[in-house]
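Here's the structure, in structure tokens; my notes come after.
For this depiction, one protein chain was excluded, whereas all remaining protein chains were kept in their positions.
Up next, chain A:
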Amino acid sequence: MMANNCNLVSVLCVILVLTLFHNPITVAGQNSPVVALFTFGDSNFDAGNKQTLTKTLVAQGFWPYGKSRDDPNGKFSDGLITPDFLAKFMKIPLAIAPALQPNVNVSRGASFAVEGATLLGAPVESMTLNQQVKKFNQMKAANWNDDFVAKSVFMIYIGANDYLNFTKNNPTADASAQQAFVTSVTNKLKNDISALYSSGASKFVIQTLAPLGCLPIVRQEYNTGMDQCYEKLNDLAKQHNEKIGPMLNEMARNSPASAPFQFTVFDFYNAVLTRTQRNQNFRFFVTNASCCGVGSHDAYGCGLPNVHSKLCEYQRSFLFFDGRHNSEKAQEMFAHLLFGADTNVVQPMNVRELTVYPVDEPMREFWVPPTPATVHASDSSSSTSRGYEYY
């Protein structure tokens, strides 16, 4: 029952609701845009490419990898990886297959990521990001039209191996050497993203680097003990991550209105760090060691035939399945964050928003550096640190 003086408002409401629910980009999720998900980078997103690339048998192709689903398939997880869950949320009905494998269905996307991938150099039996982009270009004409590519999501996670190798080979590198290295790595990243953009991609999701010093294999190799991370690697990751947002802002602002560059940055660093510091809030009982492997942190050798690895009985309690890769449960959490979290986690928009953002619209909001009010994890790597303020 509406009073006469509310008629205009109710009419406007009707029109608003009608437009909301009849717009093809609708809230209920039944009308997700039909786009693809392409992933690039290293072992975090490798869907099985390394297995195809190398002649030697690789650990990730064997039990206990895949133990949650009884399916060892070349992914570095006890089951699915983040892109698989993200694809589900995007209502993509196929698996995001490894592009290098023959006879795979790539109609809704593919993974070009390969274990061991770097930005710089020439990794053995792997592919740099640049080589992955070239591979994408090779496959493009036969598989995806330009319109489809422009609407699709391109997700990248790379750089970890560059810094891990740098630290191993330059243990005494000083601050300026580190800075110089970070600059060269991030410049290469920018070039490679531009190359993808030139190929027609316009929607980019860049995942920042994990706190590399907190990976169980790093803690194990650098003997940090059970409570500490290897801060040198965390520093490098932070330096790298700080450059990502501004770099992408610039690329977006400089892109022509006819072909807007759109992006978002997923703060993977803090997503992982906070799970090591407040593990119980995320239902992880063990975050400083692996479920599968040997050594002080059970971090080495999962799946290798000559290594008698320990295997945890409940991998869902662990943040890391092997020395550096997250368990399926964590991978699913990250997909939720990517798809629908707020700007303190993924900014300037989440993947769902990125997917429906009109392809011919320039971005209006950009990445902003986190202020003390928005930082939600302290820099301390101690897993017993508690009591810091959120707001």
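Keep this in mind: contacts are C-beta pairs under 8 Å (C-beta built on N, C-alpha and C of every residue); 3 or more make two chains touch, one makes a residue touch a chain; residues count from 1.
The definition used in the following text is that contacts and distances are computed from a predicted model.
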Exercise. What does the UniProt entry say the missing chain is called, choosing from "Response regulatory domain-containing protein", "Ubiquitin-related modifier 1", "Calcium and integrin-binding family member 3" or "Inactive GDSL esterase/lipase-like protein 25"?
Worked result: "Inactive GDSL esterase/lipase-like protein 25"
Seminar exercise, completed: Filtering A:48, A:72, A:260 or A:348 for touch with the omitted chain leaves A:72
Exercise. In the complete assembly, which of A:94, A:195, A:311 or A:349 touches the absent chain?
Worked result: A:311
Exercise. Which chain A residues would touch the chain omitted from the figure, given the whole complex?
Worked result: 13-14, 17-18, 21, 28-30, 61-64, 67-72, 79, 280, 285, 305, 311, 313-317, 328
